[in-house]
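Every protein chain but one is kept in place in this view of the complex.
Letters A, B and C mark the chains in the order given here, with residues in each chain numbered from 1 onward.
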Amino acid sequence: MRLAAFAALAACAALAQAQDSAREIQRYRQMIAEGSPAELFEVEGEALWKKPEGPKKVSLERCDLGEGPGVLKGAYAHLPRYFKDADSVMDLETRLLHCMTTLQGRSREEATRRVFGSADRPSEFESLSAYIAAQSRGVRIAPGMSHPKEKASYELGRALYFHRVGAWDFSCASCHGDEGKRIRMQELPVLYKPEAARPVIATWPAYRVSTSQLVTLQWRMNDCYRQMRTPEPTFASETTVALIHFLTATARGETYHGPGNKR
Amino acid sequence: MSRLALLLALVTLPALGDPTPQDVQKVMQRDFHGRGQAGMDRVVQDGVQRLCTESHDRPPAELAKALQADQMKTIAYPQGSLLGDWQRGEAIAQSGRGLTWNDKPGDAAGGSCYNCHELSPQELSHGTLGPSLRGFGRTRGASPEVQHYVYGKIYNAKAYNLCSQMPRLGASGTLTPEQIKDLVALLLDPASPVNR
Amino acid sequence: MAAGPMKMRALLGQGYTDIRVLMNHPMETGQRKDPDGKLVPMHFIQNLTVKVNGRTVVDAQISQAVSRNPVFSFRLKGGAKGDKIEVSWLDNQGESNSTEAAVA
Partner (left out) sequence: MNRLRRTLLAALALGLARPLAALAAWNKDAFGAKTPGDALKSLGVAGATPSKEVVIDAPEIAENGAVVPIEVSSAVPGTTALIVVIEKNPFPLASRFDFRDGALPYAKLNVKMGETSDIRVLAEAAGKYYSATKEVKVTIGGCGG
């Protein structure tokens, strides 16, 4: 009798424990979000933006991110978008690469040698992304949606989201397809739905506490495909831009408030 | 293959202008590159992936049945007991490594089980993409039939539910038959924490 | 980045001043291996000092158990807009850095 009562008590405790776990993880995330080292990367990124580089020894300060040469305010919130000079849709990192090769005269090979950094040595794309994204704080997310190539990019991104592929048969929707699911303790936002995409996209790029790195959306696409057991998507390729475009377009209307914090 | 093509043609076609899985595959073949053990052969969809993409994971029943039967044929059962060592099984269930471009080929892979399933109650950090497997063997026992089912399900989940989100852990070469037996033990052995 | 930038903000709250400071530092424990399998030498901040208008108010000794890229918050009694806050650190390899901000 006492044993049965004890077992029932244990079962109740286990249920309560599961609910507490989720709540406590929420609190954990909230607490780490309160002081973000992302700001340190913004400082580095500003210095890089203004630093002369490449054979032409010029800075990126004349780079046109879509709002005119050198205009940073709101530029990130309006990407990805179509650029006439490149006749293609570009996200922030792709556009930065474009400016490195055109303005600074660097080769694509040299400029993409280290697109994702380490805790000890961030990549220039990471610091630059933090700095530039921060200049869109308070601006509504509104990527390009009108040019035929922008529409095609969005459609490709959506098709990629549901495309099952790789050694484990995953699509993005395998993990980000149903409400209320988790991998380990990590909640999985259903990113093809606006209400889920908005808070996520509004805080990328972000400082990732588990690796002490500033991570970008190009990195996120790359590392999801790695975990999906596919080969590697090329940095700044149409595939990665299209997925970023689809996710950002799904989040449109939200006010940008990053760079944020991630696990 | 021609039978498959014919069957696929029966599936509702997406709206005109939307990229088809064939279009997407072509883009991926251009935009991806092989790295480490993750070769470009992996962006070529097989029949299961293609049908599940086309049908948004809701394949017509007839078609699903036919393809599931094909998948069932991929499962190779070892001789004798399918019950391995649950302690090794626990370690395999915990590990999320294997088959990525930065895993060393030949290094033991894990099953990533806790990423999606609850198993041992001691592990609080478990996913919920798949059903909870806590107490799995308590109600089902560990008869040869149950062992056979569990081994097969881990080896090739698509043989049971064509568009399941669970990887084909044996058929994809992720786990060895020995490792799958250890996972069967983790789920069915009465001494396993899953059942205690 | 050994000793990169620091960032601080000091805000006047209800009866106290809230200071938050970010520091760029690897906070190496001496137990981590680099990608080549070599141990990364211990490298961490040991002392942290907070001064208000030149007077020390917090003196902290910290260990390698503080996370990489440390973030600290402190609170001062009262305070006034324009008070000069200075935070400085010194690590086990003799490196140091400091930053200043006025209470806003």
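By our rule, a contact is a pair of C-beta atoms (placed from the backbone, for glycine too) under 8 Å apart; a residue touches a chain by one contact, two chains touch by 3 or more.
These figures come from a predicted structure and were not determined experimentally.
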Exercise. Indicate each shown chain that the hidden chain touches within the full complex.
Key: A, B, C
Quiz item: Which of these, B:Ser125, B:Asn161 or B:Thr176, touches the one chain of the complex that we don't see?
Solution: B:Ser125
Quiz prompt | Where the missing chain touches chain B, by residue | solution = 94-98, 100, 103, 110, 112, 114-115, 124-125
Quiz item: For chain A, which residues lie in contact with the unshown chain of the complex?
Solution: 20-21, 24-25, 27-29, 31-32, 34-35, 47, 183-186, 209-210, 212, 226-227, 263
Quiz prompt | Chain not shown, touching residues in chain C | solution = 2-5, 16, 27, 29, 31, 46-47, 49-50, 52, 55-68, 70-77, 88, 90, 94-99
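In this text, only the chains that are shown with their structure count from here on.
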Quiz item: Of all chain pairs, which one counts the most C-beta contacts?
Solution: A-B
Quiz item: Taking each chain's centre as its mean C-alpha position, how far apart are chain A and chain B in Å?
Solution: 28
Quiz item: Do you know which chain B residues sit against two or more other chains?
Solution: none
Self-check item: Residue list for chain C, restricted to those that touch at least two other chains
Solution: none
Quiz item: Of all residues in chain A, which touch chain C in the complex?
Solution: 35-37, 39-40, 43-44, 119-122, 207, 209, 212
Exercise. Would you tell me which residues of chain C are touching chain A in their complex?
Key: 1, 4-7, 20, 22-24, 26, 67-69, 71, 73
Exercise. Spell out the part of chain A that touches chain B in their complex, as residue ranges.
Key: 14, 17, 21, 155-156, 159-160, 162-171, 174-175, 177-178, 180-186, 188, 225-227, 229-234, 237-240
